[in-house]
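Of the protein chains in this complex, one is absent; all others appear in place.
Now for chain A:
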Amino acid sequence: MADPSRDNRSGEEEDDDEEEIDDSSYKTIKDAVLFAIDVSHTMLERPPASTDKKADRDSATTAALKCAYQLMQQRIISNPKDMMGILLFGTEKTDLGDGDTTFQSCYLLSDLDVPAAQDVKRLRDLLENEDEAAEILKPADTPASIATVLFCANQIFTTKAPNFSSRRLFLVTDNDYPAKTKQDKDTAVTRARDLYDLGCTIDLFPISRPDHGFDRSRFYDDLVYPSSPSDPDAPVMPSTTSKVAKTGDGITLLKQLLSSINSKATPRRALFSLPLELGPGLRIGVKGFILIKRQEHVKSCYVWVGGEKVQIVTGSTTHMADDTARVVEKGELRKAYKFGGDTVQFTPEEFLQIRQCFGDPVIRIIGFKPLDMLPLWANMNKATFIYPSEADYIGSTRVFSALQQKLLKSRKMGLAWFIARRNAAPVIIAILPGEERFDDAGEQTMPPGLWLIPLPFADDIRKPPEMGETLKTTDDLTDKMRIIVEQLQLPGGKYDPSRYPNPDLQWFYRILQAMALEEEVPDTPDDKTIPKYRQIDKRCAGYLAEYGECFEETFSTMVLHGAAKGKLSHLSSRSKSASAVPATGKRPASARPKHVKVKREATSDKERYAMTDQQMAEMNDRGQISKLKVQDLKEWLFPRGLSTAGKKADLIDRVQQYLERKMG
């Protein structure tokens, strides 16, 4: 799709020789979301006051605005190029910006655009400042016609986001029949069809009131289409109706709304659409989706400070021949491999041949293995989710379902040859069944499907560094540690990503937002990834102490037994400082916890990692001293007041002399 902000002058060719599967293309689909929030007497009605902390406090309209506020902040993080706008309808005021009053009872709170810091602030002020809210959130005497809202949305999308491939109207309302006459409804239906033809989707977020369940079939099923124009095959799940919670229900309207809106936060778009070959002559269609991807914060950019206002700079690149500084068109560029101080060239056709000799994009199953043949160390990258599609093969869904169920039941995985798209490098993948999971409220938290996990080739597997002989645990010691492991289980015995927001990302945007709004910069981050030390101490202090004792015992026996030369029982300089810790800690030595190594001292990293005399002596005895790096030797010599000059052999000599003197 066209992207007018890009420099198009050079007439860019489709870039065919892309290397890896790169997710960036997946992201370049631009998305525009327009919230349309109903402002009516019922929407504004506040829930009855309650002493229950968990009870609803928000009116439906406020809850929707809070959702919009949260989504806006979230999208600045996750989709910084995407647009968002907020349209209130049914308001007494009519304003589409700049005093435009074409659309009766429509109030454009925030124009459809990439949000600016001011938009965030405005929304927050509205939520925090009751007076301002009262002025704007005042329902008109006659409710807005839904047809007008849809036409208004049509105009906004057409003018503000003409080339966006994904345009979505998020409609929040509790009115399941917003029409007086059949004529009203018919107009709304045609307006909805116009929106559909424009390529926009209506996502309805219906709200049920305690006294009135929302019934889609009365009105909205004639307006909402089963598939989205930007992704005709993506399965659409109608969002569930959010209920206005009764007192003590536990789940507030806000939470319900947030959950359904979050599941639509980014438009779903398939990463690829491919045949899945179960055997020769048996193919079904699947689509791939990225459900897990590391969210990074925006890269720093250049800003122009030469004017009155700080401005973002757009850069464009021109290619120049290195020898003549002549500007080169993209079509003139040739690719070649550097080889032996020169280049090895291929024609463009050959470049295609090199990559395409492995055949067409496909997921081809080679066979099956038990799940336990996939060790965790053999992970390479994030997994990709696949789901069946009937677009190319009728019957795909049932075959896919049978495969998924069989793999789940027998705890097996498929192994497959996978080429994600033309020119992509072939990889071997494991196909794992993914079980559908729900939260307490019955909302889906993990979709059912299959996961593609890329596996390492022999080339990708690294050897661990040579460790030599190492000390091994004893049953006793292992048991002592095992108790600790069993004591400190995570809640529910599972890893739940939603408990761990990325502290770095959150901090980054908190600061950035504060700076953008020229507010005070917060000083304490909220970091949920820091272990709960108090709990650890409460649950495990005793066991840790026991382990510590057992460790000291085991270690000294091992070292005594293993130390024929009788030198190893020497406490190293660092072990000495370790034993000094409890002394300052005013606690009896017997209750001393185990410190396998010293707590962090006020020493530099270098000293901290330098080896002790004892360790060096051991290296020397095992004849491994020559394996140390010059840097290691120097770091060891320096704090002992020895010269670090000379070649490696000199350094080793010096170390050995020192050890002889010291250790006798």
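Heads up, the rule we're going with is that contacts are C-beta pairs under 8 Å (C-beta built on N, C-alpha and C of every residue); 3 or more make two chains touch, one makes a residue touch a chain; residues count from 1.
Simple rule for what comes next: contacts and distances are computed from a predicted model.
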{"item": "Protein that the absent chain corresponds to, by UniProt name, given \"Membrane magnesium transporter\", \"ATP-dependent DNA helicase II subunit 2\", \"Oligosaccharyl transferase subunit ost3/OST6\" or \"NADH dehydrogenase [ubiquinone] 1 beta subcomplex subunit 7\"", "value": "\"ATP-dependent DNA helicase II subunit 2\""}
{"item": "Hidden-chain contact residue, picked from the options A:I77, A:A133 or A:A420", "value": "A:I77"}
{"item": "Touch with the omitted chain, as defined above, among A:T101, A:Q489, A:S643 or A:Q657", "value": "A:Q489"}
